[in-house]
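Apart from one protein chain that is not included, each protein chain of the complex appears where it belongs.
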Amino acid sequence: MRKILPLLLASVLLASCSKPAKEAAAPAAGKAAGRVTVYMYSEYIDPALVERFQKETGLAVVLDTYENTETMMSKLASAGDQYDVVVVSDHAVRTLSAKGAFRPLDLPKIPNAKNVMPRFRAPAYDPEGRWSLPYQWGTMGLVYRKDKLPGFVPTWSAVLDPSKQPGPVVLVDSMRDLMAAALISRGFSPNTKSADELKSAGELLSSARTRRMTGFYGSPDSVAKVVGGDAWVGIAYNGDALSRLDENTDFAAPKEGTIIWVDAMTVPAKAPNPEGAFRFINFILAPDVGAQLSNYIAYATPNEASLPLIKADVRADPRVYPSDAELAKMVMLEDVREATTLYDQVWTRVKAGE
Amino acid sequence: MNRLLVWYGELSTTRKLTARGLALLAIPLTWSLVLLVAPLGAMIAWSLATRGADGEILWILTADNFSRLAGFDSFGWTKAYLSILGSTVAMATVTTAFTILLAYPLSFFIALRPPRRRYLWLTLVMIPFCTNLVIRTYAWMLLLGNQMPPARLAQFLHLIEPAAALYPSPFALYLGMVSNSIPFAVLPLYTNVERLDWAIVEAGRDLYSGPVRVFFHAILPQTLPGLVTALILTFIPAMGAFVIPDLLGGGKSWMLGNLIQHQFGVSRDFPFGAAVSLVLTLLTLVGLLFLRRSGEESFTP
Partner (left out) sequence: MKRRLHPALSAVAVATLAFLYLPLLAVAALSFNSSRFGTAWQGFTLRWYLQLSRNGVVLSAAANTLILALVSTAVSTVLGTALAIALDRFPWPRWMRRAVDAVVYVPVVTPDIVFAVGMLLAFETARRFLGGLHLGMGTMMMAHVTFQISFVALTVGSRLATIGRSVEEAARDLYASSFYAMRRVTFPLLAPGVVAGAMLAFTLSLDDFVISFFTSGPSSVTLPLYIYGSLRRGITPEIHALSTVVFLATVALVFLAQLFSRSPKEE
């Protein structure tokens, strides 16, 4: 019992010693000079590249990750002055840049920006290319079992239409993405603000909740379910699917069209180390780095100069680099602003099982 | 009024004692008050605000969030919100029932061990609860996977499809919820069971015909305070659960917890999220009052 007091005392002392250390670690002007804090999706960069950047520049890299865009946006709103580079989805770039969340990119300090493919240089979400430079891009589609469904024609109805679900199916647990699939399936724009169109999409989704629809999953889990045999068709992003397929499964973009997404690198307005941020972005856009990145995470690179260094079979794979005809049917998601509540209400109805 | 009194063997005045007491009480009480009142105040304030076009908050006071919760959204009336509430209450009730059912035998078992060993058993009960919720939940996901023994057994017995996993499913959900709640139920029940007056139970055995009546007439009344605490500590957290329903239930049917979480993540609708949280708080208070009426006054055993 007498041992207790010294123990408690010791732990209080220990704690008070480490607390100032923790506070000091919080970014403050000047102290962040040797460090770049990067915020992106989890498992979205080759750790070897992080090491290489650290070695080449002598800057430490702190990597923080998020699972979905909305979490990222919340964190950016409340802790934006603690990040140097944030990888942001396309529609979020437009919203956030309008709110002044970003610092304009100092392009002379990013010479490798010239490597970016023309299509991504002045995209709809950032017409002057002031705020962002692309990181990776990809599409969403259907992952399916070839052994159960020979001659499968990829269409959204395979998962959304109760009369056309061939067997157990899984849907993606992401509001905008799944609503997009339903809207496209009904022939509407995935960025619509029309209450009637949204209602129609919602009804389609609710009708998809049959006994064959076994659940809503994130993209990697969707793929795992199909590859593992629990489901015959699932919705997933191309990169997640392609890195996990086996000889019985395949991925395809639905014929009605789908969404194309771009993740872009941005620098928050109050970033503690903007110079470091620019160096990091420049590093990523180097031809060999871009190639190593895409070869590692299996998504498509927006870097023209990296293309020759991408593995030839991947370069020719339409699932990673769709043909121009297919690209014409692919739409980028945009922030629907005030209509978000409408999407949300429809989503709640669908998820509540109505 | 400054009375002279003897308190804990010491002669003193009420004023002096009060001063000393307040000195001790000041910091912790202020902390608790500020950090409990402020959040509640914030919740009430935010629940009346409006979500701006880009997810920011607009201080346009409105009761829209509450009417939406009653089912009146932009598309007319929907039973979605009430059915979310219904699923949550149902899930919490079933969880509580199973938890109590399993907690009673376990409490008795521990209470009947030799006194020196009881600590060991209680520790064993506590250890899984000390491991993190996320770890425990994903451990269930793993155990119920399609290649593991339990699923294989179920496949063999034709209870599920071949190559199917035991999760996500209501079965998996309740396994997760119940295993999460058992330690909370066992500990308060045990404190009562340990001090059980066995004479009454013996008398009951002599007087009544069967073990069931002995339970209801001799045991249950004595364990009532602990039971009420166990009910409170099981039902109320279950009402707010979102991790287990999400990971083990398959996300197919939303609970209140999922609805709340969604507002603070995906839809950036803090005002609506605050409104739902407020309603959940009120439900909690109502449930609490109801349960305390039928139980002991204080929590301390």
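Each chain carries a letter (A and B) given by its place in the written order, and its residues are counted from 1.
Note that contacts are C-beta pairs under 8 Å (C-beta built on N, C-alpha and C of every residue); 3 or more make two chains touch, one makes a residue touch a chain.
Keep in mind that this is a model prediction, so the values were computed, not measured.
In the complete assembly, the contact with the undisplayed chain comes from B:243, out of B:82, B:160, B:224 or B:243. Only one of B:60, B:90 or B:112 touches the absent chain when the whole complex is considered: B:112.
Where chain B meets the chain that is not shown, the touching residues are 5, 7-10, 14, 17-18, 20-22, 24-25, 27-29, 31-33, 35-36, 38-43, 45-46, 102-103, 105-106, 108-110, 112, 115-116, 119, 123-136, 138-143, 145, 147-148, 179, 182-183, 198, 202, 211, 232-233, 236-237, 239-243, 247, 257, 260-261, 264, 270, 273-274, 277, 280-281, 284, 288, 298-301. Interface residues of chain A facing the missing partner chain: 1-5, 7-8, 11-12, 14-16, 18-19, 22-23, 25-27, 37, 39, 41-43, 62-67, 75, 78-79, 81-83, 218, 220-221, 224, 228, 244.
By our rule, only the chains that are shown with their structure count from here on.
Looking at the complex, you find that chain A touches chain B at residues 68, 70-71, 73-74, 95, 98-99, 168, 173, 175, 195, 199, 209, 214-217, 228-230, 335, 337-338, 340-349, 351-354. Those residues of chain B whose C-beta lies close enough to touch chain A in the complex are 51, 53-55, 68, 73-75, 78-81, 83-84, 87, 146, 161, 163-165, 168, 250-254, 258-259, 262, 264-269.
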